[in-house]
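The structure's right below; bear with me while I get my questions together.
Missing here is one protein chain; the remaining ones are kept as they sit in the complex.
A and B label the chains in the order they appear, each numbered from 1.
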Amino acid sequence: MNTDIRHYPGARLITWVFFAWLYLPIAVVIWFSFNENRLVSVWTGFSTQWYDAALSNRALLDALRVSLIVAVIATVVATVVALMAAMVLTRTPGLKFRRLSETVVNLPLLLPEIVVAVAVLILVSQLGVTNGMVKLVLAHSAFCTPFAFLPIRARLQGMSADFEEAAQDLYATPWTAFRRVTLPLIAPGVFAGAMLAFAMSMDDFITSNMLNSGGTTTLPVYIFSLIKQGTTPELNAISTLLIVASLIIATLALSLSARAMRRG
Amino acid sequence: MRGFRFWGLVPAWVLMAVTLIVPVMIVVLVSVSLRGPYGGFDWGFTLEPYREILFSTGWTDELEFDPKYLIIIGRTIALAAATTVICMALALPVAYVIATRGPRTKLVLLYLVTLPFWVSMIVRVYAWLIILGNDGIGGRLWQALGGGGLLFTPGAMLIGMVYSYIPLMILPVYAAIEKLDPALLEAGADLYGSRWTTARRVIVPLTWPGLAAGAILVFVPALGTVLEPMLLGGGKQMMMGTLIQTQFGGGRNWPFGAAIAIVMMVMVVIVLLINARRAIRKEGRA
Partner (left out) sequence: MARGKAVEVYNVTKRFGDYQALDQVSFTIEENEFFTLLGPSGCGKTTLLRMIAGFETPSEGSISLFGAEIANLPPHKRRVNTVFQSYALFPHMTLAQNIAFGLENLGWDKARRTARVAEMLELVHMTPFAGRRPAQLSGGQRQRIALARALAPEPQVLLLDEPLSALDLKLRQAMRDELRSLQRKTGITFIFVTHDQDEALDMSDRICVLGQGQIQQIGTPTEIYEEPANRFVADFIGETNFMQVQVLSLEGDTADVRTPFGFDIIAGQKGITGPGPATLSVRPEKFVLGDQATENVLSGRIVSRNYMGGYTHYGIETQGAVLRVSRRNSTANAQGFELGREVSIGFPAAAARVLGA
């Protein structure tokens, strides 16, 4: 028997089962995407035919294009807005309404997304916005902002204001100081924030579904409509492609922010 | 630092005001408006949408108490609460095991916890649809154990919700356990506490702030969850999120949907206020 008091019998077992459970769905989807059988969960043989089908599916590629356009614009908007807000919130001593402003920036995190979706839907109906892209970009920019904001603010808080003062002391204008000193030093945080915002936008279903109109179906909304029609191996192939893409983005973002932490 | 003044906050304020603050106010107004004849709504003032939550109109226009929406609200709270509790119970041992590994293993395990979270929510829920189906591993396992159909039950929704939100619990709990001084465990043992006494009287109380933070992070989105009831609940097991969505989706009854959304928001605000009070009380004690 293990006499180390830090050891809890069973805790390790729970942890291993937990990790198995965590990766089971991903493994199942990937596994069955190579199934030649039309039935999703009956394995009959290896095939990549569903990938061919997925990659030649026009509707899928259209949805992907919509998602990418919306995600790229929303990421840029959210990152710029978040960066500006974070600069003011961490670099202005004695700022009035600091708490309130921080709450406002993080507001999308405090509300259930369905409420955000309803609010935006009613707004665009009242304003008479009919362009589906505009609706999506507006909503995505808003709910991506806190995801970009949090890593950027963390990075700024971890960075001494001495560097910016030193730059200005050496005759750099505030803009030059920001461009040549602050921005390079917080770049990992900005990058991590942008990645997170991008992932959140690509992932969004609730808001995009509620704002969905012809021609602006995003990838998750399209996948949802496929699921409604029934599970198919093609769906597994699409999901696998998405899993691979998101794992690459995640690994990039996580390793960059880990490196940023180490550099301090 | 000179040069950066409040104007940097203007874009954030404008964006949030335009997309959230003003719209949420409009939602409040819509929730007391009249139902439009062809969907949507007409401006006005009535408490009809809120009354509808509790009463339905009978054949002869008399009001009858009708619990069907209360059941949905109750189911939502119950499932969100159950999700939170299960996440807590899972997060404690897992976070503890991660926190007591070596520095490299720790990083790898944390990375593995976070990774699935980056995978599209819809893909993750879809995966459970396959697993829990009658032909899936989960479904067959359940049947072998003597259960009936697993998919389209609250249990299936619960599995999906726990899966979706568990990283939001593990990360803060891990952060709290990480900060624990190992000497405290030794002190617990030294003072004749068994492992379990130490766990109950030392570890859990000291990781409570992490558990509370995780509870907020899990409970709030769980209340508004949409995908799990739609896919794993098969649309038969409605939750507040899906109820709201159907009111707007079909353009059917916007004021009623808005009223439900307001009810959900009030619930979230209450939870956040309780949490804020807890935090303030703690500050006062410190």
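Assume contacts are C-beta pairs under 8 Å (C-beta built on N, C-alpha and C of every residue); 3 or more make two chains touch, one makes a residue touch a chain.
What you are looking at is a predicted structure, and each value in this text was computed from that prediction instead of being measured.
Of the listed residues A:104, A:117 or A:181, the one in contact with the hidden chain in the full complex is A:181. Across A:131, A:173, A:213 or A:255, the single residue that touches the chain missing here is A:173.
Contact between subunit A and the unshown chain involves residues 94, 160, 162-163, 165-174, 176-177, 180-181, 184-185, 263.
FYI, only the chains that are shown with their structure count from here on.
Subunit B has its Cα centroid 18 Å from the Cα centroid of subunit A.
Residues 1-9, 11-13, 15-16, 18-24, 26-27, 30, 40, 90, 93-94, 96-98, 100, 107, 109, 111-116, 118-124, 126-131, 133, 135-137, 163, 166, 182, 185-186, 188-189, 195, 198-199, 220-221, 223-224, 226-227, 231, 240-241, 244-245, 248-249, 254, 257-258, 261, 264-265, 268, 272 of subunit B touch subunit A in their complex. Across the complex, subunit B is touched by residues 5-8, 10-12, 14-15, 18-19, 21-26, 28-29, 32, 39-42, 77, 80-82, 84-85, 87-89, 91-92, 95-96, 101, 104-105, 107-108, 110-116, 118-123, 125-126, 138-139, 141-142, 145, 161, 164-165, 168, 173-175, 177-178, 199, 202-203, 205-206, 209-210, 219-220, 223-224, 227, 231, 235-236, 239, 242-243, 246-247, 249-251, 253-254, 258 of subunit A.
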